[in-house]
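Complex shown without one protein chain; remaining protein chains in place.
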Amino acid sequence: MRETQALIERVRRVSADVQQIDLAVDPALMQLKPGQALFVRRHNQHGWEPYLRELWIPVDMRPGRLTVEIASSLDAAPNEIVDVLSPVGRPIPVRPRIQHLLLIADDALPTPFVFLARTLSGGGVAITLVLNGLAARYPLELLSPEVEIVRGDADWSWPDQVATFQWADQVLILAPGYRQADAYGRLLDRVRQIRTHDLPDHYACGLFYDRLACGAGACGACEVRAHDTLLLACADGPAIDLKRVVFR
Amino acid sequence: MRETQALIERVRRVSADVQQIDLAVDPALMQLKPGQALFVRRHNQHGWEPYLRELWIPVDMRPGRLTVEIASSLDAAPNEIVDVLSPVGRPIPVRPRIQHLLLIADDALPTPFVFLARTLSGGGVAITLVLNGLAARYPLELLSPEVEIVRGDADWSWPDQVATFQWADQVLILAPGYRQADAYGRLLDRVRQIRTHDLPDHYACGLFYDRLACGAGACGACEVRAHDTLLLACADGPAIDLKRVVFR
Amino acid sequence: MIQLTRSGKNPLVIETPVMPAAGIFGFDGAAYRDLLDLTKLGAIVTNPVTWRPRRVAHGTRVVPLPAGVLVHTGLPNPGMRRTIARFRARWARSLAPVIVHVVATSPAEVGLCAAALEGCEGVVGIEIGLHDQATPDDIAAILDAARESTLPALARVPLYSAVESARAAAEAGAGGLVVAAPPRGTVRDPESGQLVGGRVYGPWLKAQALRAVGQIARLVDVPVIGCGGIHSADDARDFLEAGAVAVQVDTVTWVQPRLLEVIARNLGGLELTRVAGALPDEWQPGMSETMRLLRDRRPTLDLDDDPPAPPDLPE
Partner (left out) sequence: MIQLTRSGKNPLVIETPVMPAAGIFGFDGAAYRDLLDLTKLGAIVTNPVTWRPRRVAHGTRVVPLPAGVLVHTGLPNPGMRRTIARFRARWARSLAPVIVHVVATSPAEVGLCAAALEGCEGVVGIEIGLHDQATPDDIAAILDAARESTLPALARVPLYSAVESARAAAEAGAGGLVVAAPPRGTVRDPESGQLVGGRVYGPWLKAQALRAVGQIARLVDVPVIGCGGIHSADDARDFLEAGAVAVQVDTVTWVQPRLLEVIARNLGGLELTRVAGALPDEWQPGMSETMRLLRDRRPTLDLDDDPPAPPDLPE
């Protein structure tokens, strides 16, 4: 993890919920991979409020600039210089020779999938994104046009669900913090029903975003209870193989 | 004391230390007299930092606008709406039929004298302002041109000092909070040496500015130790007759 | 109706569970008469009063903190006899019932203060400010002395020893408890450059005070008034959820006087929204949230007449 500065070049309000920020960044940040995020503090903060850093999630990268997507409630203005710790987290582990990727945004805005989808759909991977609840409020024009959108119900059903799972070479799921155990446990059950014999590594991953204290793997506050070893959302996530996770 | 809103119309940096702010205010505020101030809180403050309200001291009043002078370190931007409690304090008690007023700014910027001088010099009162220490950094062009400026030394001497005191019908002194007891006690001693018999009410007043908590006369934190009764800088000041004050 | 002291021959009952904390509001609320509607308050708690007159503390009295303030006044007051002489008529006409805060300097002086307040019209109770170092024996002696008057007595406990002091005060017969007086701190005064002491206040204090209220409400069988860092109606509701029957609002009254009224209106059952056609002067940002928040929290709020069982709070 390194400390750099970034300059806010442009701020675009893209929906009631989110805004996109174009950042001029240190060249080192152009190495970021989908899944990795920035841990940001403003320079012009009044005193110590807010106190903790904010997690800014990249959605696009072009030469010389990085675009992140953050809640529209946060203040951000062009020409502001921000202080960045990065990278937070590891690249999302995409399975080798993947052809069909299933993404599920369960009542959470699919921001963390956007950069991944953009990267992979260029490489010919077929991507299906299931949206339900809050996720359906996301402005779909911000996603790569190649992504197939499926609208799910609140009760976690959508057309051809079993087929979707059978076709998928990998499944990634995102739910808000307080629903993760429930949603991710449910996904793992479904996957186990469908693929009874083999469950290769990283076949079903959950994205774990917790409120981060240090963001650096030091404090242990973001630990994800796992069978084998100590896993930290900030240092080992956001994508964690659900086979490793202890539910309840 | 009432709560109103004011709009910042113009911000002028007038020296390294101070800026002047033109405010569009509620008509009720046009009744303010020299000595009375505003107790201000920003609307756009982030959370609770800074916490306490700021004291903004008027320096000029024209139809529909009030000009205040505040430290240049404070943020202020045009079009901002601020929340105002006012008035803090009482009008400076000017003695009846006054002809010659002596003002002393002892190592403090003379902001609290500016509005008074402007008001009285229009009415034909001759005003002498003694400046020493920090006070000498004040941009004199902001004072009424009729005010006679005398530069004092750090050891509290200036040309014709005795004569200045003998001519004066009233003396007002301003020093920073932590030096008030010292400076105001010394002034009272000088005055008593020169006018041994009569010391009419309000002949020698100190301006008491303390860090205010409530600003409303409720908490007692700004009490000025007095011989006779309880005096509060916020409710009974800023000008307090030095005869009433207990020094040490 | 909110009962602030135990049931018995003379319980202290108010209509709205919100009042200013001692030291915030002056001796009679006159300073805030034009800034908020005093009739909306459950009570007015006076500045601390001692038997003998006290002048303001020497030296620094107010120092800004990150999101807060250190205050050290030295408890200036004209002494109980002169306080009564000066404010008796105003208390009789007060727009809200008056609770007089008596500093627990000694049992004898508390007894004198209590006796002197007997029969003052408008005064409905005494709040006794316990000293930081008060032992259970001190507390028993002080509360015993307060029986010099028939006025119901609340004991205000210091934060750091809140649980032990509250237990001692409840056993010694306190009618009710105020939890908690703020902690002391040492800060550098930027003006004099010296380290100075005093009590520290700010919104972050709420976490410490709320924990003490939760612990004490589970422990004692005496009504508890929550106090410390309340800066919104939501903050105040958190104290009720933790087991308090009412709250005291402290330094935010200085920063935004109207917030005291907003909190009192909210907790007093006035659920006003702009949409519902409230008078503009009755509307404040945040007010319209009241109903939604109450609805969201229904599962944890006991809306029966019985005092809610204090929930099992995390520590």
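For clarity, chains are labelled A, B and C in written order, and residue numbers in each chain start from 1.
The criterion applied here is as follows: a contact is a pair of C-beta atoms (placed from the backbone, for glycine too) under 8 Å apart; a residue touches a chain by one contact, two chains touch by 3 or more.
Since we're looking at a predicted model, the values are computed, not measured.
Within the full complex, the chain left out of the display is in contact with A, B, C.
Check A:3, A:75 or A:182 against the missing chain and you find that the one touching it is A:3.
Note on the undisplayed chain: of the listed residues C:53, C:197 or C:268, the one touching it is C:197.
For the chain missing from the display, the contacting residue among B:22, B:49 or B:106 is B:49, taking the whole complex into account. Counting the whole complex, the residues of chain B in touch with the unshown chain are 47-49. Looking at chain C, the residues touching the absent chain are 59, 65-68, 70, 159-161, 183-188, 193, 195-197, 200, 202-204, 206-208, 210-211, 214, 231, 234, 238, 241-242, 296-297, 311, 313-315. Within the complete assembly, residues 1-3, 41, 47-53, 83, 85, 176-178, 210-223, 225, 230, 235 of chain A touch the chain that is not shown.
We adopt the following convention: only the chains that are shown with their structure count from here on.
Note: centroid distance chain B to chain C, computed from Cα atoms, is 35 Å. Centroids built from CA atoms put chain B at 57 Å from chain A. Taken residue by residue, chain A touches two or more other chains at 47-49, whereas all remaining positions touch fewer. Shared interface positions of chain C, defined as residues touching 2 or more other chains, are 66-67.
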